[in-house]
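The structure appears below as structure tokens.
Taken from a larger complex, these chains appear in their original positions, while the remainder are omitted.
Note that the chains take the letters A and B in the order they are written out, and that residue 1 is the start of every chain.
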Amino acid sequence: MERPAPIAWQIDETAAGAASYDLARQLYPICRSITGSGVRETLHLLARHIPLKMHEVPTGTQVFDWTVPREWNIRDAYIKDSSGRRVVDFRHSNLHVVGYSTPVRTMLSLGELKKHIFTLPNQPDLIPYRTSYYADFWGFCMAHNNLLELSDGEYEVMIDASLTDGSLTYGEYLHRGATEDEVLLSAHSCHPSLANDNCSGLALLAHFAKTLAPRKTRYSYRFLFAPGTIGAISWLARNESTVNRIKHGLVVSCVGDGGGPTYKKSRRGDALIDRAMTHVLRHASPKASILDFSPYGYDERQYCSPGFDLPVGLFQRSQFGTFPEYHTSADNLDFIRPEHLQESYKMLASTIDIIENDRNLVNLNPKCEPQLGRRGLYTAIGGDKDAPAKSMALLWVLNLSDGQHSLLDIAERAGIPFANIREAAELLSAHDLLAENASPQL
Amino acid sequence: MERPAPIAWQIDETAAGAASYDLARQLYPICRSITGSGVRETLHLLARHIPLKMHEVPTGTQVFDWTVPREWNIRDAYIKDSSGRRVVDFRHSNLHVVGYSTPVRTMLSLGELKKHIFTLPNQPDLIPYRTSYYADFWGFCMAHNNLLELSDGEYEVMIDASLTDGSLTYGEYLHRGATEDEVLLSAHSCHPSLANDNCSGLALLAHFAKTLAPRKTRYSYRFLFAPGTIGAISWLARNESTVNRIKHGLVVSCVGDGGGPTYKKSRRGDALIDRAMTHVLRHASPKASILDFSPYGYDERQYCSPGFDLPVGLFQRSQFGTFPEYHTSADNLDFIRPEHLQESYKMLASTIDIIENDRNLVNLNPKCEPQLGRRGLYTAIGGDKDAPAKSMALLWVLNLSDGQHSLLDIAERAGIPFANIREAAELLSAHDLLAENASPQL
């Protein structure tokens, strides 16, 4: 029998917003893709805060239906007009180059060049974000208004990139708890200068891991920073035999803006993580949006594929694809804010508080209510219209602690935040009115 | 083990509206009742299109709690004023005579006559539809305004009808499919000149049967054209030992107007026919109305009686009893339209498409997503905000094809029309990514 963790457990969210924003600020300029030096530089930045273990998966490795691609590295890229001026310049924004572009150096007419240019006519001042990982292609992205300014004539295009055998890199950190049961917290590390998607997720999870590190926990926590899709697939392929340790999990992205909050449920739909996150978000904001699982999104697509069906949901502020800054150059450091990261941190910590502390307790005095007033737990003057509210958490815990209801069950039915229910349970336990269930079903 | 039917199966609805309307137009003038020559004439008209088998059930036959009544035939009927003018004339509308009126020829004062006259004071220009099958009675129906115009005096009333031992007639056509499991499609054939109720249903089902005839199907399809209540009861009494073959069924009536569409669920409420029709109607129109079963309506009352409890629902456009034309002379050939019959045909065909093709399939590559791009099933350029929508049906089928979810389950959860899900499944099957479940639960 495992020894139960202490019932009180909550991470301090103080200063988490500022620290996460500062880390996101450092991550933002790096040109990331699904492989290459940008990913490694990103992980080394995170490793300053947590003992991250780096993994390299060689090009050509078969991972389920996929093959790890060649490694892509880029040094410079531009489009020069006939006067030699860089009209598109990789040094100004790494979004200018289509991810995984093949190297090129040539002269083209404007008409030919346009076949390799992506713009957003409806958002004409923004640079779009595009990639072509698995089809050989080169291309540029630019503001539509800038494209309109280009005059006819010859242009020099240059992409100084390489596609060579190498490896795919991901980073992993395991915080060991009292048991081998794991909570997976995963953020994709493959997007270049997009602040919310996903410098915010990388930074928030790294800071969360840092604050978690010195604490004793019931679960072990696995933090995974890997490129989207192929990274998660690689990790699943390499850990297929132990993924059954994962009891709860979250994919974290776009957590720095002021929208949402949004939670997309796991494929199971009724996993504890689904209930915990729903509970936390509903109490955090009347704008909270709880979405059913769908097979499009981030790496929950892989974790929730039918062969794994892990209880992993997606936590975001604004939902991906729904905000105009999404996948454009407007997803920059002005779009995310320390206070939003702080709120996101608090929601994450409150969810983990539930995961750690949910349990079935037993009322030791189940026939009629115990006399709370005698124990100083209840207002002495009867008839007061307002007094009862103060005692509701105590009454709910007593009434439903029959061994069949967990603290989260009680919080849900009472409509009271889990933390208040947990505190009431601690108070009642201290007065010997409540005890651990002899045969917990956790 | 039965051999699975081809996964693609859909009836061509082209020209169904015009053909059905033309048939309804031919059926409309005939004076039908629950027995008699009008019913036989009706069935012979249908038999020009499908090899209908006629059945005659003799007067006096005991069918459960009922007895087949005498056969009613009518040749002429009128009310003449003192000048000899026909003020009510059966030759103008067969609605003028109460169905199953006993023969009569007499002179009456207006006051006495009124005891035998039905009108609709709130719809004063319309002739109502009335019957008296099981109580000896004679009567006329007429427009209220015409009644008001009648002056005092003596009237001659004449109904040249006969009530004699004979038989009740119904028609049946069985399209044989790969299995003996049956789909029952039933329309009542007893109403006189009411175009929507139910020339429309008779015509639509006859045309559907005609287009189905040359096709290979998984199920056998039983088309039943019988008088309401006593006809369905007679059929059930004569087929009691084999009704367990009926796996799905629909009663079809009032399918020529532009209202609804309406589906009333079977008594079971969650039969496949209920889910299929609900799915089709919800996608067909935002005005779709899905009603829970109730024991009043058409012959689903008999099919869904507790001793049978067959999975048979009721498909209509406007619900019976809710449109002002219902059971009046305004339910005429102007009230129904070829385009509405065409829409109804399409809804019926889409429902049958589900019944035929719903099945549980298995993703052969269940761990992580298969690489669709490599197979040309996925857009190559990542980051595009719109591309995902095109691939959602593929992703849903892959994610939920775990042997536990049928294609209809998937369509319901995805909110995508069944036909699109079926097509995605066919595409994935063609790429060897999907297969029949080894042990289907159909």
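In this text, contacts are C-beta pairs under 8 Å (C-beta built on N, C-alpha and C of every residue); 3 or more make two chains touch, one makes a residue touch a chain.
Nothing here was measured: the structure is a model prediction, and the numbers come from that model.
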item: Total identical subunits in the assembly as filed, 2 in place; value: 3
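Keep in mind that, in the parts below, only the chains that are shown with their structure count from here on.
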item: Separation of mean Cα positions, chain B and chain A [Å, integer]; value: 53
item: Touch list for chain A against partner chain B, complex; value: 63-66, 98-99, 118, 128-135, 137, 229, 232-233, 236-237, 240, 267, 292, 294-296, 301-302, 304-309, 321, 326-327
item: In the complex, chain B residues that touch chain A; value: 363, 365-371, 373-374, 380-385, 388, 391-392, 395-396, 398-402, 413-414
